[in-house]
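Only one structure is covered here, and it is reproduced in the block below.
With one protein chain held back, the other chains of the complex are shown just where they sit.
Let's turn to chain A:
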Amino acid sequence: MRRQKDILIRSLWFATASFAVLSVFFIIFFLVRDSIPLFQTVGVLDLITESTWNPTGATPSYGVFSLIVGTLLVTLGAMAIAVPLGLASAVYLSELAPPKVKAAAKPAIELLAGIPSVVYGFFGLIILTDWLRVTFDVPSGESWLAGSILLGIMALPTIISVSEDALNMVPRMFKEGSLALGATHWQTISRVLVPSAISGITAAVILGMGRAIGETMAVIMVCGNAAVIPDPITNVLSPVRTLTGTLGIEMGEVAVGSMHYSALFAVAVVLLAITLIVNLAAVAILKHIRSTHGAEGSGRTPLLPANSGMAVRAGLALMAAVLVFVLFPPITALAVLASLAVLLVAKDRVSPKVSQKIAFSLLWGAIAAVLCVLGIILLYIIVNGLPALTWEFLTQPPRDLGRAGGIFPAIVGTLYLVGGAIAFALPIGIGAAIYLSEYTRGGNRITDIIRTGIDLLNGMPSIVFGLFGFAFLVIFLNFGVSLLAGMITLGLMILPTIIRTTEEALKSVPVSVREGSLALGATKWQTISRVVLPPAVPGILTGTILSIGRAAGETAPILFTAAVFSKRFLPTSVSEPVMALPYHLFVLATNVPGATKNQYGTALVLLILVVAIYAVAIGIRSRYQKNIRW
């Protein structure tokens, strides 16, 4: 009886884990189906090697090579900024920060994730591109660099949060052992703690990269969108156009069924292929690290073998070099790099204490920079948004195209959408994570397929979810533009984040705890539900918080599936469309002249809403965390 129940439960979790794979299959099917006409006329090879994208020219040309290059460059630049800064901030928060600083900085950084991409985009368009134009004395600041900086900032919270959790999960005895052996704190951090957490950190980077590749709205606003390959290729001030940007700006207006329409679906297919390659590469790297790192559990060794440590360090050095080149003019960059190189060579001669001092001040500088950026963006929104914030604004429906009146229906609509997305994704995500973490030790072919499915889903750009939601939920299943279609689309989008963070949280529970429970005669499910899950709750909440932030601020997935610009009554059923804050903001900002005041007001309300949700979740998490000690 007990056994049967366990099998039943296992099957249930297996079903939830398979769900991600099924979604990926459907998404790919619908994208490929609509891109076939183009592949029949143009051919796969021509599509990806031809660099001219001019679908509406006198003789249309459908080459996406320049778009592929643009996507890769922008993502690379974003990672060069986000990985060193993110990792340094995570180390600072996990190891160095005084409790009070940590208590303030951690939620502040998570808040960065909650700023909607439309807001980032407008901040980028108005402040960042202008600053770049003046600083580098170029005709226009809309460039690869602008895109990379903005995407880097957007990827930071994901990288910091997940890396910090990974660092916190390293057993205390590793640190104590290292310190007891006479290593300095910095030596312990750089040679014991970071290498031990490398799998979680890699997961963090992959998640951050997924965010960067998939971003649409912000990229459209700051990259210039000229379909050219930078000349020379290192010219970070050249405008570029990404695959997501192309989808985002052209999808809405294109004639359905035309060759241009097919071409855009082909772009989506190419985008998916790239995310597949990037993800598989990342997974392979992760596997390699794990295998050299030693098996999980008792045989676990805290130190990376010397050569893989070198590889990690070389990678970080390369990223730092790119970062320096991106941030400073060439001459300054060379000077900075030269001094860094001198430092590196002199490192062995410098006493551990001095190098610790230098390292710690660099870490401090990193987190200060991150918080500074957060401060600037927040201040900008608050200063511009505060004048619009009145009681009427919060409780009235919009008037005069949103220039007057309020945004009450949009606030409610956003809550419905996010609540529904979480209610949809949380059970499936947690189930899938339980299956992957608790039932598949060692792994097999099916597990590999499931993992690949989740990775693919994670790498999928939000605009692709929007297209799929429209093609499958709205049209094929005939849900219409509705709350339900929006909830499911958003739910699918945040599913991989929930699965990944939950899985990491479950993994952090020591194996000995499970063994102890099983040895005492508890069933597998009893062990999971009463011993493994409760301590993993803070980690699961972190994932949920990140997801809420993302779901609340996304525009692209709800554009064609759920949102309307105006609606007289609140929705009374899930088959009705809703107003939503990000979409309202998007239309106000781009299509309604003279609505500047309410545009910032809407951005501020969206921000406050996200902060409120975060505050609740963070409060709960810290309460839980106090009770857990291994």
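Points to keep in mind about this one:
Here is the rule we go by: a contact is a pair of C-beta atoms (placed from the backbone, for glycine too) under 8 Å apart; a residue touches a chain by one contact, two chains touch by 3 or more; residues count from 1.
Methods note: contacts and distances are computed from a predicted model.
The chain that is not shown carries the UniProt protein name "Phosphate ABC transporter substrate-binding protein", picked from "Succinate--CoA ligase [ADP-forming] subunit beta", "Ech hydrogenase, subunit D", "Indolepyruvate oxidoreductase subunit IorB" or "Phosphate ABC transporter substrate-binding protein".
Within the complete assembly, A:A227 is the residue of A:A227, A:L243, A:L363 or A:I528 that touches the hidden chain. The hidden chain makes contact, of the residues A:E95, A:E110, A:E142 or A:E164, with A:E142.
The omitted chain makes contact with chain A at the following residues, 52, 54-58, 125-126, 129-130, 133, 139-142, 220-221, 224-228, 239, 241, 248-258, 260-261, 399-401, 415-416, 418-420, 422-423, 426, 474-475, 480-481, 483, 541, 544, 559-560, 563-575, 577, 587, 589-594, 616-617, 620.
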